[in-house]
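With one protein chain removed, the remaining protein chains of the complex are shown where they sit.
On to chain A.
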Amino acid sequence: MVALLKEIYRAEPSFDEVLAKHPRFPRLIARKIDVQRRGVHYTEAAEKAVDPAVHQLRSPYIFGSRDGEIKPLPESLLLRDGTTILVDPTPLDQNPYVVDYREGRFVLVDGGEQLEEVDLWPKPVYYDKLTTSGLPMSHIVSARPQRLNVFQSSFCYFWADKEGCQFCDIVTHTKQQREEIGVPNRLRPEDVKETIAEALKEPGRFTNLCLTAGSVTKGKEIFDLEVEFYIELLQAIGENFRTKKFPSQLIASAFNEKQLARLYNETGLTSYTTDLEVLNEELFGWICPGKARQVGYQGWKQRLVNAVDIFGRGNVGTGIVGGVETAQPSGFKSEHDALQSTLSEADWLAARGVTTVYIVWVPRPGSAFRDQKAPSLDYFIRLAQGLQDIRASHGLKVDFDDYRRCGNHPDSDLARLQ
């Protein structure tokens, strides 16, 4: 498999050849996509230059990484235009980009050529602190350059029912995090509240909060218990703010209108995302069997549309795992057809006030799709441009999930010029 991956990247058209076909696509965003696609390897010089007092090292994350290891390496990178690259350390034999340290700077290198100067993410001050209950705050709330991530629980009932999404490694990774670094299974609201209070002491560091977790299907109505957890957590977090609402994103299951109204009215939450993962009904059934059986593709979509009435246009989104629609044997055989289908669904959603963002699909070792091959750089460029063009044509904002508040969606990076 490893040798195969290496061959795949080598046999492709080069970065410059691909970019030549997209002269209006920003080179830095294409570079981000390619780095995410291929991963990075830190040289010995780079590892030595990492200063744990200054740079943010990898913290608990809801999903795993492609090296399948938890090591004290840098969390991720920033490009010179402020673009975030969320990228995993990747074994050298998979032909990743290389991060080296030369003449006092971290640089991105490929094929021996120095391409870009990069910055490591700065470490937030609260990362060195403990909660009153004695837990490292970095295990409670993790940071991106401008956002706080609260991974409320890394357990998913779809997984437990053996109907987890096929690209997802949440439970494999949870077990590893719990066993190797003692990350708690479920967060206590008072620990989260305390950690966020500490994080907010650092001026100019954070612009929003993101909450997410696996799906909790339990309750009188499906997801009632999940909604209860989030309300409790958001109310605790809200005690840190003097305004009722605070810039925040919840990425959760597809809630019904009653549940959404409760979330909106009883907490400070300002935006809502529920991930369809793949914009095709048939593939949704294959790739996300739990979601498909318990809510269904059409049901999931309808709940997104209903959320717009509650949270407002531009404050509701769905995430897709870009490229997973080409997974075999049931996915699209041609990238062209995959793109057409995905964009037409995204357009349908945008017309109803729902924005679509994608993450670059990386087949992860802990997922059922570990042996799959992600599509080409060309595909990811077209997908980013297509989604952003749709957003712009419908006059939809993506403020809550843009380059700064999130940083993990190449399409919403492009919204900087919208």
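Before moving on, here are some points about what is shown:
Assume contacts are C-beta pairs under 8 Å (C-beta built on N, C-alpha and C of every residue); 3 or more make two chains touch, one makes a residue touch a chain; residues count from 1.
Operating definition for what follows: contacts and distances are computed from a predicted model.
Between the listed names "Lactate utilization protein", "Pyridoxamine 5'-phosphate oxidase", "ABC transporter permease" or "succinate dehydrogenase", the UniProt record for the complex's undisplayed chain reads "Pyridoxamine 5'-phosphate oxidase". Between the chain not shown and the residues A:188, A:352 or A:416, the one that touches is A:416. Per the touch definition above, the residue from A:91, A:122, A:312 or A:365 contacting the chain not shown is A:122.
Only one of the listed residues, A:146, A:302 or A:376, touches the absent chain: A:146. Touching the chain that is not shown, out of A:47, A:81, A:232 or A:266: A:81 (per the contact rule at the top).
Not every partner is drawn; the one left out touches chain A at residues 26-29, 78, 80-82, 119, 121-122, 145-146, 202-205, 404, 416-417.
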